[in-house]
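Below is the structure I would like to discuss, written out as structure tokens.
Only one protein chain is missing; all other protein chains are in place.
Going in written order, the chains are labelled A, B and C, and every chain counts its residues from 1.
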């Protein structure tokens, strides 16, 4: 008995039972049968054909018109066979693409994102979660001498192109000369690289800062990046950490303004991407104040716990569907 | 009249006409009707339901059993409705992914692949065609002083991860010091970068060569890369251009052997990726000799024409479905 | 209106009872036969999920009337292990392959409204609505 004969016999059994007593149980079995058909990749027009054959057997005296009407239904169902086969092929393709993206994303994770460095004077916390598989946000920590440099960048755009662009930023930063420790100069350098190498419809926003433990000064500069926050412990107040400057890649000759700030014990520098402040909930975009309120709520925890808790709350608010890559970094001065 | 009523009316017309005279014309119209249903994203169970409603109207005296059997068919078709809706959602997702990949591929094209340089003494031809959208083959020309350096690399693996990896190679090469002009040293340098930065299950094969126009010498070295060909005009013979060496990224301490060859007028250096020699046709893999025969066939044309013609023939042989990225470069000494 | 009827789900036969309950109410409310079949299929899937992953739970069906707009709501409740990764579960899987059934994204597509709340080790509540057109 071929697989097809077996299916026909099963369908005939089910249909006969149903016609004798129209029970919900038999309909449930019919539904499970159709699930089996799908597993065996049987096309919808085959199901109609199965039905017709079984009807021929159960009702040998069916009127000719009735019989003919089935042929017309069959003919009309063929188009759905196309769609069904296309679905199978799309599914295979999609699975392959997704496993590729999975691999690329894990490459990105291990290669491009730096570990959080151990740094005596600062308690550091980081979360960076892509909206899709590939991250278009970038962050980087570099210890150089006694100083700690921190970068956050956001490629305008998401997904694969942004990831490709981000890998460029990573290698460009790696090959920059050592004046890295001056944020505004680093941005000027990087701006030239981006302007030269990146497509003119791709832009990158970036914040770069350097903490010098001797002077307790934080030097920073920004290229069109979402402002971070500065928490002043003495006043128990949050302020915006503004660093004005053009996004990277617009003009070769852009210069950036150097900023600096004293960091006292208990102060926090909070860096982020616009995926944090532009969380979209069912009630509209959240306000920057709400992010501050969340940080305040968890402020007494270690930095890593703060950023994780803030992420979890904002993720939930958005129904677990991030609209944009989400990066949040907190540096808290311990001593 | 709602859209649904209109569909029902149309289906009833078509079915009635068909039942009166079972013509091919009506069946054709039935098929076109189902195409219309698909355009309007009507689910297959809706088509069955449409059929049932029309049957109810056309055959008010239908036996109860006959009527019930339709309900059973409808129930069994619901599973196909799932598949159909999933198809629509997959299609949307796939379209989005593909447009992302499209953007990334064009970034790759414009950013990562160098132009063929003008070089008086050599006639240069290049084709590099990805098997899918993103290219995992890489080639690069650099003019430095009077010399011309040429690189061909193949990332083991295809698609998005390979493309990401390739962009790393590009930026790594850009930031190498100027000893670039010694192929075996360049490979040693690059090997260290790859070993450090690339995931241990990613490997890269590479061929690097430098042509010095004063001495007419071609210096080269290879890292596990598919051998090219050398065409010796005086003897009218093709030889393999072998450069032994371990693939990049295996061991930090790998060294590479320097090779050199005199290039006389009319000689050709032919570099390729294994996508050229491992073309798979319905008769199995093609032989390296067949590639040589193809090159010989078009040898009298300009280099760019040779590589294009060879590509076209091999593409056709494979039914226009490349299994691997395809890169073929020809350098012919003119004077 | 507040006439809610529930079926305990402990074994596979309870799935049939839940379907029957849903179909009766759908018929009463005036849903056509395709929508009846869709609603019962959605109930099947939700009940199967309870039976397979939570062991036991219940399916409640209620007619709804919001400002004259009529419909039917299915609520699936369990005190099972909960869903750790709602994001993953709601991702469009390859639900029609491998005999996994329609899964939650499939149910979401069969119905007009869908919501899910789940807490690990506490349980899951899924609610799905179909409006009468």
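As a convention for this text, a residue touches a chain if its C-beta (ideal position, glycine included) is under 8 Å from a C-beta of that chain, and two chains touch if they have at least 3 such contacts.
Because the structure is a prediction, the values reported are computed rather than measured.
Within the entire complex, contacts from the absent chain reach the displayed chains A, B. When the omitted chain is restored, the residue from A:38, A:55, A:83 or A:153 that touches it is A:83. Within the full complex, the residue among B:95, B:110 or B:146 touching the omitted chain is B:95.
The missing chain, though absent from the display, is touched by one residue of A:10, A:93 or A:232; that residue is A:93.
The missing chain, though absent from the display, is touched by one residue of A:58, A:74, A:129 or A:246; that residue is A:74. Where chain A meets the omitted chain, the residues involved are 45-46, 48-49, 52, 71, 74-75, 78-79, 81-83, 85-86, 89-90, 93.
Those residues of chain B that touch the chain absent from the view are 24-25, 27-28, 31, 35-36, 38-39, 87, 91, 95, 320-321.
As a working rule, only the chains that are shown with their structure count from here on.
Here the chain pair with the top count of touching C-beta pairs is A-B. If you average the Cα atoms of chain A and of chain C, the two centres end up 29 Å apart.
Rounded to a whole number, the gap between the C-alpha centres of chain B and chain C is 44 angstrom.
Chain A has residues 27, 31, 35, 38, 87, 91 in contact with two or more other chains.
In chain C, the residues touching two or more other chains are 41, 96.
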